[in-house]
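All protein chains but one are shown in place.
Order as written gives the chain letters A and B; numbering starts at 1 within each chain.
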Amino acid sequence: MEGFMEARNLTFLFYGFTAAWAILLFYVITLARRGAQLKKDLEQVKRLFQTAPEEHRERIEESVR
Amino acid sequence: MRDRIAIALAGAAAGLLAWNLYKMFLVLPDEAMQGPIFRILFFHAPAAMVGMTGYFVALVLSILYLSSNQLRFDALAASIIEVSLVFSLINIVTGSIWARIIWGVWWTWDYRLTSQLVCILIFAAYLMLRRGIDEPTQRARLSSALCIFGCIDVVIVWKSIEWFRNLHPGPVLSIRTGGGHMDPAYERVFYWNLLALLLVGISLVLIRTRQEATAREIDSLRRLAHAQ
Partner (left out) sequence: MQHERLLLGEAKTPERLARPAFTLATPLRELVQAWWIARKDLAIELRTKESVNAAGAFAITILLMFSFAFDPTEAENRAYFGGLLWLVFAFAGALIFNRGFARELPNECLDALLASPLSPSSLLLGKAISIFAMLVLVEFASLLVFGVFYDVRWWRHAGPLAGVFLLATWGIAVIGAVFGALTVNLRLRELMLPILVYPVLIPLLIAATELSGTLFQNQPFSSDQLLWVRLLIVFDVVFTALAAALAETILLN
């Protein structure tokens, strides 16, 4: 009986640590994906400025500086 | 620069965590009455402490935002609350697993669990609120107001549920009991792990804040592009 309880105890300890690390890992992965998405959006918006006609582009660059 | 600090902190945290795990599993003996499962405490309680600290730091930042109107305070507050929510979740899940062994049930309506759950609900609502508002100043203003209400309420909720129910183990750290129920060897690992989790939290907050800044830049560039 002792041995069984001990085994169960250790199993749950393993579950506990796995759960804690899994939550943390899940959050880090979410952050990483959000970061990648933001980077893509930033590139896309910057491209908006590059396709603008010449006169507009000078005005935009003025205000961005 | 900030990214480098975040990576350095994460590295330090990883090293510290590895060292602590070694101590936890290979050096410290099992606890007399609880057995191996006791080791969960080294993550369970520090996660709660880091979470709670985060919420109150966010309170200060919200007040700072309302008095200065600088959006970076709001961005920092939101990042801190998000990371604190992750730590509170870790706290509740590890606590639940511990409880299954020690108390025989996955959940009980003890005051600390219930208060922590209410806390999670309030700050999850904070994040939901932020998602629902597109305009940055309005979002910052309303979430700061909500953060202030939420933090003050967390204090009241905690105290009231404590009076209402009582089952969770009492204080064991020697700073609270002035003599202590926990062996000094355990306490040392406990505090080192608290530091490690704090470092993990800070590096996550730095990364998240960087993302908030990028999101704001995208937003303002978009407005500029459409304004032209």
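Note that a contact is a pair of C-beta atoms (placed from the backbone, for glycine too) under 8 Å apart; a residue touches a chain by one contact, two chains touch by 3 or more.
Predicted, not measured: the structure shown is a model, and the values here were computed from it.
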{"item": "Residues from chain B at the interface with the omitted partner, ascending", "value": "66, 69-71, 118, 121-122, 125, 128-129, 132-133, 136-138, 141-142, 144-146, 148-150, 152-153, 156-157, 159-161, 163-164, 216-217, 219-221, 223-224"}
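Here is the rule we go by: only the chains that are shown with their structure count from here on.
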{"item": "Centre-of-Cα separation between chain B and chain A, whole angstrom", "value": "18"}
{"item": "Complex contacts: residues of chain A adjacent to chain B", "value": "5-6, 8-10, 12-13, 15-17, 19-20, 23-24, 27-28, 31, 34-35, 38-39, 41-42, 45-46, 48-49, 52, 56, 59-60, 63-64"}
{"item": "Residue ranges of chain B in contact with chain A within the complex", "value": "35-37, 39-40, 43-44, 47, 83, 86, 89-90, 93-94, 97-98, 100-101, 200, 204, 207-208, 211, 214-215, 217-218, 221-222, 224-225, 228"}
